[in-house]
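Apart from one protein chain that is not included, each protein chain of the complex appears where it belongs.
Chain IDs A and B follow the sequence of writing; residue 1 opens each chain.
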């Protein structure tokens, strides 16, 4: 039986990727001592070690790794041990070129960077299983082993493969899904453009086409590749569970990552971990925050680990800005506030060679213990120890945003009325308003449990699969408030239109229908009027006909002037709201504020601009994180007549509290 | 003997593409009834039906199509029957992969969208011929059959193929053109860059080159591909003519379509049909109008059919704006005004699945008989019946623009003095001025009959083939006014320079020579002065030396200040004008207005801005179309003391007439 993470790591995990094979053994001891000094209690080891461990096929050399784990353990540093499968060694692709992933033009990827394997290669899967089995057996009893880190950032560079073996696998996957070729023809609508198949062997990739792909086929290819890569993960997991049934396993997720359906994946993980690299050019990191909330939501609120972030700057953007003093610490507290029980970095020691040598690290090239970067790391490592009681605490959201990977895939296919729509941008749009108001948000799958929420938002939920509308109806029936935005409820799981007037499956719930879409040109805007207030909208207008709902905003311009832009419909004990355009941020904020007030949803405390306030609860203790993203100090009023404890200062607080510029306070009660 | 279109369809054709195979049989009867209601009298059937008709090689299933044609016929709807060859079925490319078109990188296109065949594949041609023969024999006597629609939008996605079979065909084509390899070496100028060929087998595609291609070779490749695709068309035509000698045949042309030489193609078509999709973002559709005029001109003024347009919005642009209420109708009347005897749509019923499901249709997804879109369709369908007497009427242009596909190909090759020149933009530039002034325009080939015109414009006629200049000289000799714009008369049919001073073949006719080209940078402008009036020019300046002509405008700036910009030369009874720069629209308009006045060319009526007025004549009746593209009504003065009949109102009109915003009046006298 697998152990709970809190049992494995009762404290906040702090550390980073550690790649000792890139350094002489003489550095290892120095590393361990520095880690101790910096408060490091967990490091990820062996992520890219395959070519060092298995230097020839079937010959394993673990002596160096034994030594590394021993040293770490002796210095009180736990190990999140990677299975070393993230990138295959050169001999594997030389001896078995069929393991190489293939580009759409038929050209194989090659050794020379990383992750050049095809997820569908049986030979690759065999090699992976052999390596993981060896790893597991070697280290199953090593005291440093805390958890298993499977592979690394699955699909970060390669989420498509066009190898002959992948084509076979795609056909097999389709056979399993559709059973008969006639069923596939139906589900792909192949009578369009003369695409009927007589036989599975006639099916090709949705690639190298003279023009638009079949969207149903494309969607299935996306599903197939997600499943294929997931299968790779499950092969490893099975071995590890078998050999070390108590040790938690996971892989690390990524930022804004579309190809993998993380809701599915999380079900097979004992811990959600992810890698966050917000661009300092973006300013206040609400995207970073949103992803924390999303990652926490993947396993129903269970705390996650931030497995990678950077101390200073990355090296893979066009221009890589450096985080200002204090920003790394402040953003790390946003992680903890939003459910992070681990704060880790890529990487421990900045590399000397290779493609990532200009990527920041906990110990920079200068190896200078007085460097700003190392000093900030050390400060945070020591501080976090004071929050150890927090591990396992949960969030308190009353608002949920529906998030769905298959919808993401489908809605961004080509051939739409408006082909510059970004699903993530629509989600960000709604999230940002909540974030600015310190309204806590969870994310849920369309079929997820909605019973804990007052307000549910479904931005651009283009795809409604069979019966999912019932789930939403039930939520509203029982008193919830549902907000649906434009271009929702249009297609079924095959990306076929729900006939009968858009958005057919939601028409009853929303009490209206969309007669036409009226996308707007790039610099086109319109205005809407609501209660005499005029606001700007852009991107899209729905031509709405009311069927029970009432309009609460109308368009002011263009040929659909006077037509409804936003509608509200009483349904059961609740209400459903439809937003048939893309409101400017202020407009949306004002609108959502009204809804939150009506639904009794509010922020933990009132706060000035750019102050992020987040709650976590555990047993009977509430932790309040107050993050000041301003340069200057702010003073926040606390609830009157209430005693709080300042966790980092170990002092008592009441009435009000002042938080410095780019600083954080954590209080509990 | 093939029947005249007016005999086959004495009324204005109205209808659209109809794809019943995408729907259950139960929908077919509903469709036919709705068509009847909407005034539909012609539909295009079976365009993408190959994979449904020939499910296995050589096994044909026509039962469903029999039923469809029967139902349509029973409801008074004629059929433009497609030969179903537009996209090959999956089994064909699986069993004979040599039919696949190949990309320049050697990778074949695949099944999954449409049109993935190589026009040069003998196996494909064989399969096409077999299918068309079956189709023709099956339906030769069906009463619904009105005309044959061969293939569909030839080359719309694929106008280049780099398969081994295409290479063989290219070499054969060259052998036929040049007979000896030495002749080819001469005509391609292969002593340049060491490109001599000893043997036909040494010749490759103009692709995968380290740098600039040989422009003569490129031009021949473009000619070859046009011919190869044309050959495909002719194979089908021959079968159809053989089996159904009385039934008109055609394929459908496209908008701004460069790869196919439509003047050549039209000679093998009984009816020009084309598909028009102007972008609503462009505003008033003068491009749409110009293409109508071009399509009408392809067969010397014979009426054409608009075979496809969209009711509301397409789905293949980045952002697809919806036509405003009335716009579809108004633009359809522009079609009829400019020689369209058919107004058809893609498509009848909006698809549920596939890449075009968000493309507008006559019956939208909602299937709602009260939808705006369907209502507008129905109104137009009923209205057009009142214009049935019009079918066959001709235009009345006294101005012609020379248009030449080979010139288009050659002038846009790389390696020019200015490599951002667009042939079409130059033609649009001159056309737009005429359009705004309601001056009717025909288009002619360089060797076309010019005897009916007062003014002929040759915008950027870079290529003058052997003796073509004589044709222009004769036109001017006999009293015509010829306008030639910059970068004309430069090369021969091989894209070799006409030596002896630019524009050598026109130097005598124009009475001047161009000593140097002086292209302008992107934001550079100059000014010219003519009769004291100063105007802006950009893009290009010719350094002109007069040789008999006189300058009517001079450059005002830069090192060629004071040199001629526009020249006029008396020649025989007429005059030839050279415009050695790119004048701003107002400047060009003022200049052309003067020429039109001198030549006695004028608009049918005077009209305010944004009112389009076009004439068609038949026997002794003149039809006047007055299209008001403004939002507000306009009043137009008619010729005094003349009685007109309002065709749509069935009323009498004189003196003046008021046309509503976004509305149209058709009067006749």
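List of remarks:
Following the convention adopted for this analysis, contacts are C-beta pairs under 8 Å (C-beta built on N, C-alpha and C of every residue); 3 or more make two chains touch, one makes a residue touch a chain.
Because the structure is a prediction, the values reported are computed rather than measured.
Annotation: of A:10, A:76, A:325 or A:608, A:325 touches the absent chain (contact as defined above). Screening B:19, B:85 or B:190 against the full complex identifies B:190 as the residue touching the chain left out. The missing chain, though absent from the display, is touched by one residue of B:7, B:202, B:242 or B:631; that residue is B:202.
Screening B:494, B:593, B:630 or B:654 against the full complex identifies B:494 as the residue touching the chain left out. As for the chain not pictured, it touches chain B at residues 105-106, 188-199, 201-217, 414-420, 494-497, 499-502, 513, 515-522, 543, 558-559. Seen across the whole complex, the unshown chain contacts chain A at 19, 21-22, 48-52, 55-56, 84, 86-91, 93-94, 101, 103, 105, 107-116, 156-158, 281, 312-313, 315-322, 324-325, 351-358, 364-368, 371-373.
FYI, only the chains that are shown with their structure count from here on.
Distance between chain A and chain B, defined via averaged C-alpha coordinates, is recorded as 50 Å.
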